[in-house]
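Have a look at the structure below, then the notes.
Only one protein chain is missing; all other protein chains are in place.
Up next, chain A:
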Amino acid sequence: MASKQSTMDKSKPIEVSFSTLMKMGLSSKTEWPDTEIFLDWIYWSRQIVGLFLGLIWGVIPLTGFIGLIAFGLCSSGYVYLYCTTHNIDDEEHGGIWEIVKEGFMTNFASFLVTWIITYSCVHFDESLTAQQL
């Protein structure tokens, strides 16, 4: 899934399991040895945040373009906050723009799917019943 440069041999990629990646990401003392590993963490944590936001937006329900804009702000804000609270040197990983846009489109698609399906499942039958009444 993820590749990492070993400290012994810089050109040889090594594998990092998903659970190790999660542990590394959640720890505040992690020193990211490789940009690919760090961006993998950003990618997967963003996916989880996107799914979570889609679920919440669908249940509330948050509708219209406010929902889309709120998602954009929350998703980018999460990455920015993570970098500032964990003292990440963004220049080391290609700049803050590269980090913020990492996996954004996939994240956006995952969010939309969760939002649409949750909204349809939770509220659509109710609104149909209300219309019929």
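Keep this in mind: contacts are C-beta pairs under 8 Å (C-beta built on N, C-alpha and C of every residue); 3 or more make two chains touch, one makes a residue touch a chain; residues count from 1.
Simple rule for what comes next: contacts and distances are computed from a predicted model.
Remark: of the listed names "DNA methyltransferase 1-associated protein 1", "Actin-like protein 6B", "Calcium load-activated calcium channel" or "Mediator of RNA polymerase II transcription subunit 14", the one matching the undisplayed chain in UniProt is "Calcium load-activated calcium channel".
In the full complex, the hidden chain is touched by chain A at residues 1, 3, 11, 13, 35-36, 39, 43, 47, 57-58, 61-65, 67-68, 105-106, 109-110, 112-113, 115-117, 119-121, 123-125, 127.
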